[in-house]
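Please see the structure below; I have some questions.
All protein chains but one are shown in place.
Each chain carries a letter (A, B and C) given by its place in the written order, and its residues are counted from 1.
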Amino acid sequence: MDALIEDLVAANRILAAERVVDAFGHVSARHPENAGCFLMSRARAPEIVGKSDIMEFTLDGEPVDARGRKTHLERFIHAALYEARPDIQSVVHNHSRSVIPFAITEEKLKPVAHSCASIGQEVPVWDAQDKFGDTELLVSDMPMGRDLARAVGDGKCVLMRGHGCTVAGNSIREAVYIAVYLEVNAELQWKAGRLGKTVFLTAGEIEKVNARLSQGKPGEGYETAWEYWCGRADVASSTDAKGPRLGF
Amino acid sequence: MDALIEDLVAANRILAAERVVDAFGHVSARHPENAGCFLMSRARAPEIVGKSDIMEFTLDGEPVDARGRKTHLERFIHAALYEARPDIQSVVHNHSRSVIPFAITEEKLKPVAHSCASIGQEVPVWDAQDKFGDTELLVSDMPMGRDLARAVGDGKCVLMRGHGCTVAGNSIREAVYIAVYLEVNAELQWKAGRLGKTVFLTAGEIEKVNARLSQGKPGEGYETAWEYWCGRADVASSTDAKGPRLGF
Amino acid sequence: MDALIEDLVAANRILAAERVVDAFGHVSARHPENAGCFLMSRARAPEIVGKSDIMEFTLDGEPVDARGRKTHLERFIHAALYEARPDIQSVVHNHSRSVIPFAITEEKLKPVAHSCASIGQEVPVWDAQDKFGDTELLVSDMPMGRDLARAVGDGKCVLMRGHGCTVAGNSIREAVYIAVYLEVNAELQWKAGRLGKTVFLTAGEIEKVNARLSQGKPGEGYETAWEYWCGRADVASSTDAKGPRLGF
Partner (left out) sequence: MDALIEDLVAANRILAAERVVDAFGHVSARHPENAGCFLMSRARAPEIVGKSDIMEFTLDGEPVDARGRKTHLERFIHAALYEARPDIQSVVHNHSRSVIPFAITEEKLKPVAHSCASIGQEVPVWDAQDKFGDTELLVSDMPMGRDLARAVGDGKCVLMRGHGCTVAGNSIREAVYIAVYLEVNAELQWKAGRLGKTVFLTAGEIEKVNARLSQGKPGEGYETAWEYWCGRADVASSTDAKGPRLGF
């Protein structure tokens, strides 16, 4: 549990250092001992989150013991995904700058490089307007959260029109990795599209890359990136001399 | 008053750290005890402004007690806005890099994401050429300042052709927030426009987001951003354990 | 003389900090007591130039007392400009990233914002190919330098096809300012051009801005920028409590 909280704090700082989140955005992890709960910081910018900011929530998005701390309004994004998908262990919600243009235009975000295959064959776009009409665009209750989770389906990413995106992973490290490379893919695809017709990864290529990653093969995957990002975010890595955690 | 000056110094440094201003640009606040005066630094780059650089000005743009300090030539932007709009408590003027392209072309800047709704339904463009012909483009007297204030109308932003933009807020934190997200929206809208037809926020969505922000609801608004920006600009936040200030 | 050398070292570091130069590029100043000589560093990256790296050259580009130090191959750019134009006190040569695209396409670089008026009405492009055929593209002797100086004419900037640009000023601070804002203008003009038809500054506006700058009016000009850039480049500013220098 301590190790998980350390990783969750590290994830907050990594996402800030890599500019996936700014003042806003959040990352959570399912409770390692109680699948009906998840852990997320109180409402503050990820870059300054510390251990004492981590709170526990039930899968309806309510804090277990708030003690007066403010909570993220959009905790329902996380709650609904953990409710819908037992395989999901971590969720990132953010508004990164290369991703949003794909959330407000017709062009579909699809992998253009092997390092971005984790985003899946094509990233769906969810629009709050479709079912809820004019809103603040924030996922502020369970019905909105569940509608968003339906759009994720059995994938790992969803774009949110006029808002940002949400990424789910089998571990904190996977969710952070996909959130970073969703932004990278958006940047690459945007630039390539200005040059001419873009060659995307084939369905077979995407499957092969993801098969390797899901096996946690050494030296090419999430752990290498995590160690690097911890260094850049000035977080003491907790990966050394430890076995896999959270099934990764 | 001390707290306000601290916030004004912090605003200078935040705007520099977030690259909204460079060597040039300025931010002011209405005097908390005398609505007929405002506070702004002497003429120097915002990044290096300290408490002792803050000067007092009347609403015709004249320094109350200059003591030989050089003043910003464009102090009339601030003076005219405080004169025209009693609700305005803070003004930012800057030349940020994603905003200017929208000030020199026909494309209108409009919110594309919920975090940018504060910029209003559509940002007007003011052109000094229209009333004043060939000038240095700087707002260097009250007639120019008043003409600019008319272009702002009852909104919060205006672009200035061949020059930059001006943002007004109900508090320092709101003005800083809008100045940052005006730049963010310009970046996002510019990128999206290269991909294809862009979906903008609806009028109803913009209203709903701004209604929430104006109520100062916890955890999603200006305070979260301010705390984050203070950290990045290496400014000790003065928000902790204090109530709201300047009506925000 | 000491103050000039300090400013020249500061100019090297500022240009590096502002990403106008990288490993390559150089800045020089005319000798303050001997108009037939100029000062420039030995051949090394501007970011790491110190006082002891500054060498003296005659106006034919030869070092006065080399003492085994390697010299920049392109010192003839500087020599030829000082030879042709007695008014020029400082020269910057660089390859900044937004400028080069305008040196290799038909689009003319022209001021789009008041802060960039110093670049002049339209920046000419010099192509070594025209008179010298296939070369290494480097200005490696006086005939090439003089041909480049002719292209500058009575202006302050020239782009160099397949290479970069050269900027001349009446002082180190002016040359550095123009070099920075030439890059800024290129970035702004490039972005604006993607949006649609761009409105450039009128000839009258350019003249008015430059008239103010040449008068060295307080608080809006080169000194404010210099103080800011010294802070960012971590150079102790030598501007405080001193009078103007080099005629600026």
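What we mean here is this: contacts are C-beta pairs under 8 Å (C-beta built on N, C-alpha and C of every residue); 3 or more make two chains touch, one makes a residue touch a chain.
What you see is a predicted model; the values in this text were computed from it and never measured.
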{"item": "Among the chains presented, those that the missing one touches", "value": "A, C"}
{"item": "Candidates C:Cys37, C:Ile104, C:Ala151 or C:Val199 - the one touching the absent chain", "value": "C:Ile104"}
{"item": "Absent chain, residues of chain C that touch it", "value": "22-24, 42-45, 47-48, 70-73, 95, 97-98, 100-102, 104-107, 129, 133-138, 161-164, 190, 193-194"}
{"item": "Contact set of chain A toward the excluded chain (per top definition)", "value": "112-115, 184, 187-188, 191-192, 194-202, 204-205, 207-209, 212, 217-220, 224-225, 227-229, 231-232"}
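In this text, only the chains that are shown with their structure count from here on.
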{"item": "Relative orientation of copies chain B and chain C, as a Cα rotation angle in degrees, nearest 5", "value": "90"}
{"item": "Rounded Å distance, chain B centre to chain C centre (Cα mean)", "value": "32"}
{"item": "Whole-Å separation of chain centres (CA-atom averages), chain A against chain C", "value": "46"}
{"item": "Multi-partner residues of chain C (each touching 2 or more other chains)", "value": "none"}
